[in-house]
Every structure is written in C-alpha cells, then in structure tokens.
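With one protein chain withheld, the remaining protein chains of the complex are depicted in position.
Chain naming follows the written order as A, B and C, and within any one chain the residues start at number 1.
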Amino acid sequence: MSAQSTDIHLRKLRMGMVGGGEGAFIGAVHRKGALMDEQIELVCGAFDEVPERGRAFYSKVFIDPERAYGTYREMAEKEAALPADRRIDFVSIVTPNHMHFPVAETFLEAGFHVICEKPMTTSLELARQMRGIVERAGKVFVLTHNYTGYPMAKQARALVQEGKIGEIKKVIVEYPQDWLLTRLELQGQRQALWRTDPKQSGPAGCLGDIGSHCANLVHYITGLEIDELCADVTTFAAGRLVDDDVNVLIHYSNGARGILHASQISAGEENNLKIRVYGDKSSLYWSQEHPNYLYLYAPGAPVQIYRRGHDYLSPMARLAARIPPGHPEAYIESFGNIYLAAAASIRAAESGVEPAERLDHPGVEDGVRGLAFIETVLESGRTRQWTPFKEF
Amino acid sequence: MSAQSTDIHLRKLRMGMVGGGEGAFIGAVHRKGALMDEQIELVCGAFDEVPERGRAFYSKVFIDPERAYGTYREMAEKEAALPADRRIDFVSIVTPNHMHFPVAETFLEAGFHVICEKPMTTSLELARQMRGIVERAGKVFVLTHNYTGYPMAKQARALVQEGKIGEIKKVIVEYPQDWLLTRLELQGQRQALWRTDPKQSGPAGCLGDIGSHCANLVHYITGLEIDELCADVTTFAAGRLVDDDVNVLIHYSNGARGILHASQISAGEENNLKIRVYGDKSSLYWSQEHPNYLYLYAPGAPVQIYRRGHDYLSPMARLAARIPPGHPEAYIESFGNIYLAAAASIRAAESGVEPAERLDHPGVEDGVRGLAFIETVLESGRTRQWTPFKEF
Amino acid sequence: MSAQSTDIHLRKLRMGMVGGGEGAFIGAVHRKGALMDEQIELVCGAFDEVPERGRAFYSKVFIDPERAYGTYREMAEKEAALPADRRIDFVSIVTPNHMHFPVAETFLEAGFHVICEKPMTTSLELARQMRGIVERAGKVFVLTHNYTGYPMAKQARALVQEGKIGEIKKVIVEYPQDWLLTRLELQGQRQALWRTDPKQSGPAGCLGDIGSHCANLVHYITGLEIDELCADVTTFAAGRLVDDDVNVLIHYSNGARGILHASQISAGEENNLKIRVYGDKSSLYWSQEHPNYLYLYAPGAPVQIYRRGHDYLSPMARLAARIPPGHPEAYIESFGNIYLAAAASIRAAESGVEPAERLDHPGVEDGVRGLAFIETVLESGRTRQWTPFKEF
Partner (left out) sequence: MSAQSTDIHLRKLRMGMVGGGEGAFIGAVHRKGALMDEQIELVCGAFDEVPERGRAFYSKVFIDPERAYGTYREMAEKEAALPADRRIDFVSIVTPNHMHFPVAETFLEAGFHVICEKPMTTSLELARQMRGIVERAGKVFVLTHNYTGYPMAKQARALVQEGKIGEIKKVIVEYPQDWLLTRLELQGQRQALWRTDPKQSGPAGCLGDIGSHCANLVHYITGLEIDELCADVTTFAAGRLVDDDVNVLIHYSNGARGILHASQISAGEENNLKIRVYGDKSSLYWSQEHPNYLYLYAPGAPVQIYRRGHDYLSPMARLAARIPPGHPEAYIESFGNIYLAAAASIRAAESGVEPAERLDHPGVEDGVRGLAFIETVLESGRTRQWTPFKEF
C-alpha cells in the first residue's frame, strides 16, 4: 500500500484527532474537510474527555480500535512510540477552548505538527506562551479560521493587495446567529454547555466563538491592525455567564473606521458572516452564506460580481477552487482548503521540498492577535471607554 | 371647474412650494409625489433664493407666472391676500435646512398648513421653538421623513405592534451612500454645496442628512426611545466642514442594543438604507432599495417574505399601496403617501370631517426628537463618551 | 394661468380619458403616470360604459363635472366643439380591448392624438385597419407597452444596439402571474370579468393580456422578427372561454431560438416578467419586479450589474430616470415615461419644433405586430404545428 510509502509526497498524511467524538460539531467538519481531498487519512484519536466514550468512537470513524485512545496524553505517548511509517504526522485539536493549550503543548513537544481550533487559548498570556512553544518546537502550527479558506475571501484579499479598493476608509464586519437566543445550555445541548461555560470557553462567549472570526477575517482581507476600539458587550440571556452579543466601534491604524458586531441572540439568523470593505476607489462585499460570489462596487461604474472558479481570479482564489464555476463549493470545502494548506506546509517542512504553489493558512500569530482582540473588547466593555488595542 | 368647488372634499388641494427650483433635487420629488395621486395641484411657489430665477421657474412647472414669487415672504403675504377659493391650502418647504424654521414660522403664522423637509431645524433649541409655534398655530405640520411612507415600513411597524417580533433586543439600521466620497462641493454641485456648508445645513452633515432618517425609521417601526449612545463621528474628506461618516452604538430605554451607521463616503453605495429589528420571537429586515419586500425571520421556521399589495398585510400597509402585487412601487410613491396623509389631515382639519381611514405621517414631535438625536451624537463624538439622550 | 397659454411648450397638455372609472385598474395607473411629471393635466373623460357612473366619477378625479361625459362619442363631439385653448390635446384609451378600435377611430377622426392600451385591437384585420386610420389622420398614436418605458429596458436595447451582446442566439422571455388561478370571473371581479370574456378581450386571454407584452419587449430590446413558432395554448380553469397559459417555441429570422411563456395560473407569481437575451459575446437579464437593475453576463468575466440613474448608461436610459441611483423608480414611472414621450411627440407634432432629446414610445406598427403574434400563436396552438408568422 502506498500509505506505507516512506516518501511523504507519495502517501497520504496520517492525522490523529483530539476531541470530535459523539455529540461534537466541529470535529466531524474537520474530518470531512481533511479527508475529501485525498491527501490525509485519519488513523487515531482521543475523541472524548470520557475515555470509554472516546475509545468506542473508533467504530464511527472506522479506525483501528487499538488507536482510539482514552486520553490525549496516552495518544501522544503511544503515537510517538510507533515506528515512523505508522505514527501520525499531525494532530487536529477540536476540543473546547480550554484544552487547546495543554493538548497543543503536549503534541508539539512530542514532535508532532498541530492543527488547532480557534480561539487559540483562553487568555492573551497563554497565547503568548503558545507562540513561544511553537517557535521552540519548530513545527507547523495551523489555526482553523476556516473562513479565510474560502476562495472568494482569498479573492477579496487579492483585490485589496492589488490596490483595486484603494486606501481603506471603513470596514463593516458582522456575524449574527440565533442559536443561543434561549438558554439552550440548560437543556443539556453539548455545544451550548461548553460554549457558555467560562471554565471551558474562557471569559468570552459569542465574542470568542464568532467575534474572533470577524476580527481575523478583517485582518486577513485588509491587513489592517486595530489601534483602539469601543465595545458594547452584552449578556441578554438572564443567568448566562458569558456575553452573547457584542458591538464594537473600531479605529484602525491607518485611520479607517470600523464596525464589528457579533451576536448569538439575533432571532432567525443562521451563520450570517458578512464583510464590507470601503476604500477610496471602490468597495467589496462578501457573505459567507453565499460564498461563491464577491461583489465589487465602484462609484459611477456597474457593480461587478466575481464568481468562484474563473480564470480571471487571483492565483490563490483559483487554487482554492476544486470544481468549475456554477458548481457551488461551501463550508466544508473551506476547511478542506485549510487542511490542504496544512498538508502542503507539513510535507514541505518534513521533506524540505517546497511545492510549486500552495494555499495559505492562519497560524500562531493570528492566534495571539485574536486573544489580544478578545481581551481588548472585554476591557472596553467593562470600562465603557475607547481602549487601546493590547500589545501582542 | 371643480377646482373652484368650495367643498374641500370635492376639489384638489392647492399647494405652494418654497425652494425646489432649478438644480434642486428634492423639490421635484415632492411635486411628483404630490401630483401623482390627483389630490393636489401646484399653484404657486417661491422656488429660488435668487428672485428672478425663482420667478422664471413658472414655465417649468406650468403655473401662472403671477404666482411664481420672488421671495417666500412675498408669497406668504400675497397668497394670504387672495380669496379663499384661490389661495393655497398649504406650503411645501424644500429649501436648505437653515430656511426651514423661518419659512415654516412665516406660513404657519399666516394661517397655512405646512409640509417641511427634514431635519426640521438646525438646532434642538429651534426645534423646540417650532413645536411651540405649531401648537399655537393649530395647523397641520408634516415632516417628510418619506421612508415611513413606504408600505413595507408600515408593515414592519404593524408586525412590531402586533407582537410578532416580541420584546426587541437589538436594532441595526444603516444608510451608506458614496456621493460625497470626493469633495464634490468644490465642483459647484448645488446639492453638495449647501449640504456641506454648516451655515445652510446646520452643524451636522451626513448625520443630519441621512443619519436622521435612520433614527426616525427606528422610532417609527419600533417605538423605542434612546437612553444613551456612543458615537464615532468622522470627516473623511480633508477640509470638509461637516461630518461625512457616523457610527453609533445605542442603548434603548427597554434595554435593547442598537447600531446605527450612516455614511456618504462609502464607495459604490447608492442609497442603501436598511433596517433589522431583532426581538425575542423573530426579526424583520427591510431594505429601501428593494422596498416592496419585508423579511420575517423566526428561529426554527421558514423565512417569510411579505410582499407589497396583498390582503394579508396590515390596514396601513394596504392603504399605502396603489397597485397590485408585482407591479413595483418605489421612492416617489413614498413621498406620495406622505402627501396623501397630509392631504387627509388638512381636509379633516379644515372640514372637521375625519375620513374613514387615512395614512399616518411624521410631525413636529418627530422633528424635535430628530434634533435631539443630532445634538446627542455630535456631543458624544466630541467627548468620546457614552452620552445620555438630550431631553426633548 | 399658464394653462391657457397658447404656446404648447408653455402649458400642460390637456388629456381626456376613455375608460378608467370605478373598479378599473389600469386607468388610475395611466392618470398617475401622466400627472406625476407636471406635463399633463386631466380635463375630461368618459370613464364608464354606464353613463351615470362615468359622469359621477368627476368627483374622484376633481375635474369639471361638465366634462365628465356619458359616452365617448359625446366626449369626442363636445371636446371638438370647444375652443382650441380649452379642448383636449389627446385622449387616453384605457377601456377593455374591444373598445380600443372604435374609440381610437372616433378620436383620430375628430382630430385628436391618441394614447391606447394594448393589445391594440381584437384581430389582426382590425389592427391593419387601425394602421391605415392612423396614417390617414396624421396624428400621434402611442401604444402603452409600458415595460419599454423602464430605464433598464432602454439600457438593454442600447447594449444590443452597441453590439455588446453580439449576434443573438437565444431569447427567453416569461411572464407568469397567478391571479386567474381560480375562476375569479365567477365572483364578479371586474378585471377578471372582461379579461376572460372573448367579446371584450378578443380571442386571446393570457396571451393577449401579458403574452403580447413579452413579444413586444423582445422586439423592443433585440429588434428581432419572428420567423415561425410552435405554441402550446392551454385553458386550465374549467369553463373559462380564453387561454390562461401559453408556452411558445420560437425561431427568429436571424436563426436565434426563443422561448416565450406567459401564465395567469402560476400559483404565487405576481407580475414576474423577465427577459434573457443570449448573444455570442454576452447575455443580459432584466426582471420587471426588480426593475432598477440590468445584468450583463460575459463568459470568463465578472458579472456586471448596471444600475438605474448612472452617467455610464445610454442616453435613453439616462433620460428615462427622474431621480438619482438607489432611489428606486418603478411601474408607475414606466407609464410616466410613455406619457413623457407621448407629450414630446404631441408638442413636436403641433408646433413643428423637435425637442433636443425625447424618449421613444411604441406605436401603431407595434400594435399590428402584436396582433400578428396573437393570431399566429392561436393558430399554432390549434393545429399543434410549427406555424409561420402572419404577415403584417
């Protein structure tokens, strides 16, 4: 079997997973995204905080029962002890937030590459430590801000870089959902439970869960850094321990103005991430729920809609599309693109051979910036003041 | 001719206009809206601050040259001196902002009803005075916040009042345009000239011109009053004397959170007024550029799109539609509805006979609230602080 | 009053109306469209086939009761007898179809210009006769295919004429409605009554009412003539005497293929006229329910959306817009544009002075072509054969 090839370019990469067992949401998305492009196979996991539940999960993902581990520590140890042609190449961490740090630290120090869910840690201090660990380990570290994996987000970035937008004056990014409109956490829904529990999610609720995607997407597309911000942080659901609605005014360092809002109590909203970037030449608009289209508006000219899959797109946007125009790609494919980028980085790191072209992916620096954003917003919300962005 | 009928219910109302001559924008819209529904005829005007230009304008609107006056004062005087079956019933004021107060005062005191463009005055203090004058005059006073004239804005209001939305938690209203992205005022464009000149527009630019529509529309649909707000008020165009971009975080008195933003430097935007109201039952969305549709989103239910012209709509929304579903109505018709409502109010006031049903319209109280909004935003922008809403 | 000016360029044109009384639909639309642009005033009418009802209607439209006539013949006679500075300039015919011919003939022969609803007559033979009458009378004859009055329909035509689309290969035009899904005519609804009564509507139902708009719009935008067609003509509602659903395959004379379908039994459809024109360079798409946008699709290029009101549009599309981009215009304004075009034609005809620029409008030739279309479709439906287009 080619899977045993010793040439990392002639075999699938071997992935292990921490988290993602029964009742999880994002773990299955990671597996689908990772597997769909024929570059990666899942070979082991520590899928659940309850060891027996995690071990039993092997039958759902059709792996060797021997490699469905009870704990992530056991997994790191036993995988490290396997021969090179069997052990994993990397681990994918899809646990609640508070476990990102210890799991990532363990696997990085055991010599594995890491793909990690966001937010990277539960505090800016831990995020800075993670950056140090990654640097010392010299391993690939990928943060799954998956929205940057969409082809048209890449096209948006390219339009900014090509100067089509001009000097940026205003950025509006928004991410309303409604799934926490009521106290779903009281009904035992697992996603709601950990995401509203500060011990697992960290001090931010909605802000960390989806607000952090907004801030990351703005930075990805525009390259802008935040200078200061003024935040209105609210918990609408009585008794909930974390925020569920966040509205922020922003001053970017180039003088641009920004609005960022995220909500998990906005009735009828599904996953409505949208971004608008206004420059002095033109503006762009992208909506995650209709991801194959990017709108460019210039004053006094017809609107232009860029569509996924065309040759007129930037190299990165073209590379991120699998299939021709009009055959829509979507959310899982955006994870697939992060995994394709990660696989290319890992193969390059292991072999020293850089591929002709490869997709980009977010990394540890994005993770630190994300925690700085979270902590600045929380402070501004508390003090009701314009607050300088935390150093990171 | 029936136009000479002494029964105000059996003749068209006679309108005079102040402003709206050559090069004006909104005056022609008022005339089209007023005339289209066969209830009103234009009989006189003082169309321009330059008397000769105003008098010459008679030939564009096909009125008696004798009644194209050089000044509004002349017009008020001479019209008041005409016999009852010839003189105007009301004046429509479509001048730059700084003239709203003196013209309205003059005509109210001369015994005429008044329809006035927004913002009502250039200061909260003058707005309060206007309220007193209107009360003393006992005349009909209509403020043309025309967006409240759209059938689906009325339907939105009805849905809130019927409890379909539930307790309101969040309101997002936005109004981006791009026409002042560059310093159009330096090229002599008349609209840009007066709208960026504080002596004519008052202290607010974009904020008064379109931000005031946002605040009014929120109040119209939701009935909410603002408790406090935190504003980011910017002038992007170097050398411009008024704001051209405004972003505001809002706390409504029921605890709801709000975002309001308006801009005249947002490249590629035309007249993109949108409102979203989120309650604990469902949310609604309306966009002025696609005005015949109102979206209702409830968690866990199909989206509903209400369409103009149907019997299932509220009485007020039905009354505001002229033609069947699918035959779109738009901007001019929204003015038409304000004029229909004004005509009904004037006929009722003059005859003491209330019609079976009539459309609503904004009035002097909306004008005072609007100026309180403008002054609170300007103060918050200056102080960079959350600021309590001005008493009005 | 300037209305009495003897210079036709310095006064409003005087319109009379035949039809359009109580319970009518399109008459009021004509009046609103005619009045809104300050070029035309309504001075008389024969509004109803029941004389007393027609005479009483004066109080709804605020005209002199003396000029609310009992019959169109009385109106033609009495108006012709009035002095030149009082009598109408033109008549607007908004009756059921079977009256178009006799009314138009009467007024043309009495020396008046005519604006007439479509379809022009109830047979191709009568349509040819009408053409002769118009030619002999030497008067302006305008047919209100109002969809050609929309600015973006004019832009579509301009794009074809400029060669942007290339050689046309396929045209799809459709017009589904649902208002005759049930036998509304049995409930006494006036519109349904006459439109499903062959004695009033002519032999075509849906086909004449809206199918004729489809064929006209294709011709207006593309200039193509039909070579042959194959039609499926159906009456779904049991007992109804005219068609309510029509589907047609078309061969245009340049070899282009076409599909044209119209329906009044398509549940949930309002007034969903859409047209797509595919050439060898690009294609265009326009939808009447969203009339301010025109889409241009070229292979391998971003989609372009042309928006109403911009300087980049063709002269005719610009001329057809009253207000700036983003302030939507709609259905009534499309009639307004037909009336503006008619007014310009009438003034030019009367004065011999051609204006610098004026809008176009459909005329008698379009009416004859329309009846040829109707009769060809009916024959093809009956014979179930590809049928050559009737000579006209």
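Rule of thumb we're sticking to: a contact is a pair of C-beta atoms (placed from the backbone, for glycine too) under 8 Å apart; a residue touches a chain by one contact, two chains touch by 3 or more.
Since the structure is predicted, the reported quantities are computational estimates derived from the model, not experimental observations.
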Inset, instruction - Pick out which of C:41, C:185, C:269 or C:360 touches the chain that's been left out of the picture. - result: C:269
Legend entry - Which residue of A:188, A:324 or A:352 touches the chain not shown here: A:324
Inset, instruction - Against the chain that's been left off, what residues of chain B make contact? List them. - result: 296, 300-307, 310-312
Legend entry - Contacts of chain A with the absent chain, listed as residue ranges: 1-3, 10-12, 25, 28-29, 31-33, 35-39, 42, 58-65, 177, 179, 269-272, 288-292, 307, 309, 322-333
Legend entry - chain C, residues in touch with the chain not shown (by the definition above): 165-166, 169-170, 172, 174, 176, 178, 181, 230, 232, 234, 236, 245, 247, 249, 251, 257, 259, 261, 263, 265-269, 278-283, 296-299, 303, 384, 386
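Keep this in mind: only the chains that are shown with their structure count from here on.
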Inset, instruction - Please report how many Å separate the Cα centroid of chain B from that of chain C, as a whole number. - result: 34
Legend entry - chain A-chain C separation of Cα centroids, rounded to whole Å: 56
Inset, instruction - Name the residues of chain B that each touch 2 or more other chains. - result: 269
